[in-house]
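Excluded from the complex is one protein chain; the other protein chains are retained at their positions.
Let's turn to subunit A:
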Amino acid sequence: MALPRLSRSFTGLLVETSYLIHQRTFSVSPVAAAIQKLTRVRVVDNSSLGNTPYHRSPRVIHVYTKNGVGKVGDKVLLAIKGQKKKALIVGHKMPGECMTPRFDSNNVVLIEDNGNPTGTRIKVPIPAQLRKMEGDYSKVLAIASSFV
């Protein structure tokens, strides 16, 4: 991961022996879009379906919005372990509105067809703006352990 950069800086050290190595003092993140079809997502609840390892990571196969873009609070259809499961997006890598949290991974909570969450606890922080949004989010907020 960081090896190419490390090796470059090492060669710099050896050859120049100066501390004028170009080091960033800020973090850089890649361009991130919101969640769409075929994005790999991270299931953050404690359901068995979301936590048992599989050779393919869970992917979005359909986004239930007018455009195919999913933001926080949208329902999506996932393909997990060879089965289809609905899920709710609780965080994505794309920066959202002002004063809303941005996550380092696209987080998703599994949901049944009737809206009940499949897992019983969520360790990952959940954005508090879910409460104000239109939709059935109180159940997911009730099993969350921390809010952002």
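The working rule: a contact is a pair of C-beta atoms (placed from the backbone, for glycine too) under 8 Å apart; a residue touches a chain by one contact, two chains touch by 3 or more; residues count from 1.
Assume contacts and distances are computed from a predicted model.
Undergrad: For the chain not present in this complex, what protein name does its UniProt entry give, out of "Centromere protein M", "Mitochondrial assembly of ribosomal large subunit protein 1", "Proteasome subunit alpha type" or "Calcineurin-like EF-hand protein 2"?
TA: For the chain not displayed, UniProt's protein name is "Mitochondrial assembly of ribosomal large subunit protein 1".
Undergrad: For the chain left out of this view, which of A:Leu49, A:Leu77, A:Met94 or A:Ile143 touches it?
TA: Only one listed residue reaches the unshown chain, and that is A:Ile143.
Undergrad: I need the residue numbers on subunit A that touch the omitted chain, in ascending order.
TA: Considering the whole complex, subunit A reaches the absent chain at 1-2, 4-5, 28-30, 40, 42, 46, 51, 57, 104-105, 112-116, 120-121, 123-124, 128, 131, 136-139, 141-143, 145, 147.
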